[in-house]
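Only one protein chain is missing; all other protein chains are in place.
A, B and C label the chains in the order they appear, each numbered from 1.
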Amino acid sequence: MPHTTEYRVIYGDCDPFDVVYYANYLDFFERGRTEFFRDIGLTYRLISDTGVFSPVAETNCKYKSSARYDDLIVIETTIAYLKRVKIRFDYKIYRKEPRKLLAEGYTVHAFVNCEGKILPAPQEVIEKVKELLCEA
Amino acid sequence: MPHTTEYRVIYGDCDPFDVVYYANYLDFFERGRTEFFRDIGLTYRLISDTGVFSPVAETNCKYKSSARYDDLIVIETTIAYLKRVKIRFDYKIYRKEPRKLLAEGYTVHAFVNCEGKILPAPQEVIEKVKELLCEA
Amino acid sequence: MPHTTEYRVIYGDCDPFDVVYYANYLDFFERGRTEFFRDIGLTYRLISDTGVFSPVAETNCKYKSSARYDDLIVIETTIAYLKRVKIRFDYKIYRKEPRKLLAEGYTVHAFVNCEGKILPAPQEVIEKVKELLCEA
Partner (left out) sequence: MPHTTEYRVIYGDCDPFDVVYYANYLDFFERGRTEFFRDIGLTYRLISDTGVFSPVAETNCKYKSSARYDDLIVIETTIAYLKRVKIRFDYKIYRKEPRKLLAEGYTVHAFVNCEGKILPAPQEVIEKVKELLCEA
């Protein structure tokens, strides 16, 4: 089941067409994956405190409809896969009321140390993701 | 030949890892395509003043290396294709000195009227892009 | 009593010093006044739908301490005054746990029509603010 988090659109997120600027959906993706990790007992701060970082290696977003000022949006996040050295999150962005799919996309992340050297996925991440898959 | 434009990275573009936040590469893409259009005698304002808008339908970015604070970056923009109802721009983002590829990606745009109805590409755009292809 | 709303800091809000970039506190101010208005039965969309806009005429922010990545912050908003043609909101930004004042500031807004002509405060705003003052 996807993890969901909500976000209220402000003027600062929008562009002159009265819709959320296309780059800002990537902020929504960050909100989605951060809250997803928090819910399974991991935080990005925790991971980076152990010297492992997970920079974005690739992102993609398909825009279906427009999020507008003051919309309450729902960010649905799932883990598409966890491989030895990378993880992919999938996102769907919905307007809450009336419900409508606005965008969908993904981010692929590597695991690296503070010098940028690629590392295998941290053990905590592997275990938490396994738990999730067993529950599902 | 790709169109190039330059941009200086500020603190406001960066994240706690001292690199440009991943969403902000999409701002670089916007700078690239806007200056590209200006150079061939088109502006987005001109196009939207005629009632035609070109919202982003899809974007993709692959991150190769990191743009850092105070880097002067070079945005290379090309038109990958112009079809009846859509156009795709390709981008490469380089650090200027020493030159290094930082990211590459694309945006696909539809043409719509102010109600969001899909339109064919405006005649001015078709003609300018044809001219470009003849020159190349 | 001030109105409070909460917000979770993401990487996209922060700068290379691992703290929220100074401009982004103004986004927090917008969140604060929007939720304040919603709570008293007004929305910015409602006001602008009647042809009245309330652009920011002045802003000020004093930075006391730093909001950091993943902090849950509390935005306290009060109305400092409502005059014939302007309104001022005051803001205090706190880290929630452990509680600490991070910043305080204000925004002054004019009321204008769609051509930018200054208007008196809309009747709905005056009435709602009067109600608030009576309750307090």
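The definition used in the following text is that a contact is a pair of C-beta atoms (placed from the backbone, for glycine too) under 8 Å apart; a residue touches a chain by one contact, two chains touch by 3 or more.
Since we're looking at a predicted model, the values are computed, not measured.
What subunit A contributes to its contact with the hidden chain is residues 11-12, 14-18, 21, 23, 69.
Listed here are the subunit C residues that touch the chain not shown: 17, 19, 22-24, 26-27, 30, 53, 55-63, 66, 107. Against the chain not shown here, subunit B presents residues 8, 10-12, 26-27, 30-31, 34-35, 43-45, 69-70.
In the analysis below, only the chains that are shown with their structure count from here on.
Annotation: the subunit B:subunit C pair of sequence copies touches via predominantly the same residues, more than half of the used numbers being shared.
For this pair, subunit A with subunit C, the centres built from the Cα atoms lie 28 Å apart. In this assembly, the C-alpha centroid of subunit A lies 24 Å from the C-alpha centroid of subunit B. Between subunit B and subunit C the centroid-to-centroid distance comes to 34 Å (mean Cα coordinates, whole Å). For subunit C, the set of residues that touch two or more other chains comprises 11-12, 69.
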